[in-house]
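Only a single protein chain was left out; the remaining protein chains are all shown in position.
Our next item is chain A:
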Amino acid sequence: MGLRLSLYLGFLVSTLLVRLLWDLRFAPSWLYAALVLLVVGLGLWTMRGSPALVWVGGLVTLAGLGVGYFNAVASLIALAGLFISYHGWRNHLSEKDQAAFWGWVFVWPALALLVFWQVLPAFYAVWLSLLDRFNFLGPSRFAGLGNYEILLRDPLFWKAMGNTFWFVAFTVPIGIGLAALIAILLNERVRFQGLFRTLYFLPYITALTAAAAVWDWIYNPEFGFLNYLLGTQGLDWLNRPEGIFSLLLAPLGFQLQGFFAGPSLAFVAIMVMTIWHFLGYQIVVLLAGLQNIPREYYEAAELDGASWWQQQWLITWPLLSPATFFLFTLGLIGAFQVFTQVLILTPTGGVLQDTLTVTLYLYNKGFRDSDFSYASAIAVVVFGVILILTLIQQRVLERRVNYET
């Protein structure tokens, strides 16, 4: 009975979802009709030998589905019928069957929203990426893998991917390293720990838009504070497309080109700002990890004559690995989502698109060039890349993570 009830409930909700999709021209009307027939069949099977009230509810549900054929919102009447039926069943249902009913009733609202706004759209993105220039301006036709073909030869896409690579390579180790240093020092039972923690944490809860506006002002070529501090009057940090490695190594006579020239100075400026923004979060996570390490370990090490540095390297660092692993994963995924600070600091994507990131490129393609298909192709490729990276990371790195303390 519990299973039948769950199926009845599940198909009823699915039917209503399909009704909505039909309204939005995503599902054909016959699918709704077919599902209604299925629900009716399931209903008859479930309600066999039930009290009269159950059947009344069933009729209301049927009426709701019928009216729903003409009006999507009215189809919700069917849900009222369901609860009437349950009222009739209530005293005849076993504990287990009641659990089946209420479990699904509780789960369905969130589940329906997740399916409608996350699961189906993910598949829809794949479908869109197979079309030719889908947008609201005109009809589009099936283009197969055409978008992906163009994408793989698109220098701007590779520029964005390269920037993402540099973003991970710079911000993740530097961020985690700095955060570990600060967290370990904060954990040394310092005074004003709360004050320090607040000061380090505030940038993280500050909106990136406002934070980027401030950094834009700090980076200002004429009146910026950074140029005053470094004595580099007039240096326009955010408009310098030269790679950082080529800038650093040029005095030594090395000439680096392309990818190996490293991220542009402008992108480095953006990364510095991002590290500043994210550091507080990393510190708090690492601090929580540190406080989980039992003090006895250090006491034992102390007795064995281990120095402070040895204690940090041999006890703290390995036992902190779950937290650092988590931060690494987060940094990796987050690098593909960098958008706000780039848009504020370099609204056009920088000189020669040198600060282009994947999400900014996706935004430009989708919402400035109105090419939803190409933008979807970017999204799908990014999805794939993230998936592969996460898998590799779990296979290779997670083995070295020390979960037991």
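The criterion applied here is as follows: a contact is a pair of C-beta atoms (placed from the backbone, for glycine too) under 8 Å apart; a residue touches a chain by one contact, two chains touch by 3 or more; residues count from 1.
Convention: contacts and distances are computed from a predicted model.
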Missing chain's UniProt protein name, "4Fe-4S ferredoxin", "Acyl carrier protein", "nitrile hydratase" or "Sugar ABC transporter permease"? "Sugar ABC transporter permease"
Using the definition of touch stated at the top, determine which of A:71, A:94, A:233 or A:310 touches the missing chain. A:233
Among A:287, A:319 or A:356, contact with the omitted chain is made only by A:287
Among A:169, A:213, A:235 or A:256, which one is in touch with the chain left out? A:213
Contact with the hidden chain (one of A:12, A:279, A:319 or A:356): A:279
Missing-chain contacts on chain A, rising order, are 2-3, 6, 10, 24-26, 96, 98-104, 106-107, 109-111, 113-122, 124-125, 128, 136, 178, 181-182, 185-186, 188, 190, 194, 196-211, 213-218, 220, 222-223, 225, 228, 233, 276, 279-281, 284-285, 287-289, 292, 298-299, 302, 308, 311, 322-323, 326-327, 333, 336-337, 339-340, 343-344, 347, 358-359, 362-363, 366-367, 372, 375-376, 379-380, 382-383, 386-387, 390
